[in-house]
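Written out below as structure tokens is the structure these notes cover.
A single protein chain has been omitted; all remaining protein chains appear in their positions.
Letters A and B mark the chains as written, and numbering starts fresh at 1 in each.
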Amino acid sequence: MTNINGKAYAMNAITPMKPWKTPILRLFFFILGLIKPLQKDLKGLSFIHFARWVVIPRKRFPHLGGSQPRENLRYDYLLFFSNFNGTWNQYIDAFSAVLYQGLDAIWRWSEKYPGSRPVTGFKQYIALVQFDTDYYYNVYPHAATNDVKAALRVNQALTAFAQRSESLSPQEFEGAWLAFRATVAPDLGATGVAPEGD
Amino acid sequence: MANTSGSTYGLTILSPIIEDSRLDVCHSMELRWYLSQLPRDYRGPFAQLSSTYLARLAVMDDVVFVGHPAHEEHLRSRYLVFEANFDGDLDTYLRRMATETKEFVEAVWQHCVGFPGTNDIGAFIVYMKRCQLETTFFFADVNDQTVESTLAALKAQAALTHFLDRHEGQPAAEVQRAFREFYAKLRKSPGLRRGGDESRDIRQEHIPHE
Partner (left out) sequence: MSELNGTQVDVSDIQGFALKGYNFPFARYLLVELGEAAAARAWLKELLKVVTTGERWDINRKPMSTVNLAFTHRGLVQLDLPLASLLSFPLEFQQGMMARRGILGDDGKNGPEHWDAVWHSGRVHAWLGVNARESEALTQRCAEMQQMLERTGGGKVVEAQDAQAIRLKDKFSSQEHFGYTDGFGNPVFKGAELNSVPGQGKLNDRGGWDSLATGEFLLGYADEAGELPPAPIPHLLGRNGTFMVYRKLHQNVATFRQYLEKTGARYPGGKEKLAAKFVGRWRDGTPVALSPDRPDPGIVADNQRNTNFVYGSDPGGLKCPLGAHIRRVNPRDAFGFKGGLINRRRILRRGLPYGQFVPEGQPVSDADDRGIVFMALNASIFRQFEFMQQQWIEYGNDSHQGNDKDPLLGNHSGHDRFVIQGTGEPQNPPFICGGLPNFVELRGGEYFFMPSLTAIAMIATGNVDPR
């Protein structure tokens, strides 16, 4: 399954937009970039490593000359690339359930977008505009973004504790060891192989 | 800079693929074939490009006709999509591509229009930048680390959990000694291998139980 490497799924989607709508979308992204709390929900879902949207104006498909014909398009195109954890259905279900306003704000400018609720029509649309990845690399296939963040927290606590504990007496160590274990205990889940995709 | 988030760079490159109707096997097919047998784990080229988190290559054949009343239209070329997320700046990354993963770059981009090869690094960088698309919005969940620091953290977490499991319930004096040893060993041990190992990535449950 070339869209998947370890716990990450590489989704690609391309949707057409009437060129007069493109500036509105750019404005929305501009605002999203400025207002950090708007991104809070994306971070809260905590299953995307990296995601990006790329607008290609209709005259700006790369043209390298030579025998390559110039594109002659009436629509601008919105490209979407996501690196997410979980199955395809899980991902779309989650967005449809809790981030539908944000999704709609981005994709309502694309032609024939049905809205992200109800979810069945939304999934059909995504299946239509999604194209497959031919090659996918993941530096940490055993780790979802939750695992990465947990590991960073644990490592930070571990480094701090290791430094401090150098100078502790055995009695002091006991209390510090307990406190350290309590700190890291929420973040000790094992990493490993992802559940089967669907 | 829309292409970056924190210290992470989001690269999007769209390279037109050569169309040549005289060929028996067209470029896009050759390219797909090559990609299908390219190793995706520690043996692959991106493990070599060590600052890479996640990267993909996709042959985009055409745009999609979403249905009436939208109009049907088609691209005149196929495009190779290259999406990558890595530490550091673009020029360094492109330079490393041309020098450290030369064979891979040539095997892939030889199928693309205007590819100048990797011998002239400057020309290569210019070419790739001509194909680069500006990212409109880039989201990175973690953007203040490096691949190195992330892998070190993952290793530390796994090792620590194992240590805690083994020493659960032991008296603190014993643990203190053991911990000192454990930590010293951890600092010296080699990092996690980039890209994992697909030949060993079978689910735990498929390993025969006793």
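Note that a residue touches a chain if its C-beta (ideal position, glycine included) is under 8 Å from a C-beta of that chain, and two chains touch if they have at least 3 such contacts.
Values in this document were obtained by computation on a predicted structure and should not be read as measured data.
A.B. asks: Would you indicate which residue among A:D93, A:D132 or A:E172 is in contact with the undisplayed chain?
C.D. replies: For the chain that is not drawn, the touching residue is A:D93.
A.B. asks: Which is it among A:L64, A:A105, A:L128 or A:V193 that touches the chain not included here?
C.D. replies: In the full complex, the listed residue that touches the missing chain is A:V193.
A.B. asks: May I ask you to list the residues on chain A that touch the chain which is not drawn?
C.D. replies: Where chain A meets the chain not shown: residues 7, 41, 44-45, 47, 85-86, 89-90, 93-94, 96-98, 117-120, 144, 146-147, 150, 175, 178-179, 181-182, 184-193, 195-196, 198.
A.B. asks: Residues on chain B that touch the omitted chain in the whole complex?
C.D. replies: 161, 164-166, 168-169, 203-207, 209-210
Note that in this section only the chains that are shown with their structure count from here on.
A.B. asks: Taking the mean of the CA coordinates per chain, how far is chain A from chain B in Å?
C.D. replies: 15
A.B. asks: Quick one: which bits of chain B touch chain A in the complex? Just the residue numbers, please.
C.D. replies: 2, 8, 10, 12, 14-16, 18-19, 31-32, 35-36, 38, 40-41, 44, 46-47, 52-61, 63-64, 66-67, 70-71, 73, 75-77, 79, 81, 83, 85, 112-114, 127, 130-131, 133-142, 145, 147, 149-154, 156-158, 160-161, 164, 172-173, 175-176, 179-180, 183, 192, 194-196, 201-204
A.B. asks: So in the complex, which bits of chain A are touching chain B?
C.D. replies: So the residues of chain A in touch with chain B come to 2, 5-6, 8, 10, 12, 14-16, 25-26, 29, 32-33, 39, 42-43, 46, 48-56, 61-75, 77, 79, 81, 83, 110-112, 125, 128-129, 131-143, 145, 147-152, 154-156, 158, 162, 165, 168, 170, 173-174, 177, 181, 184, 187-188, 190-193.
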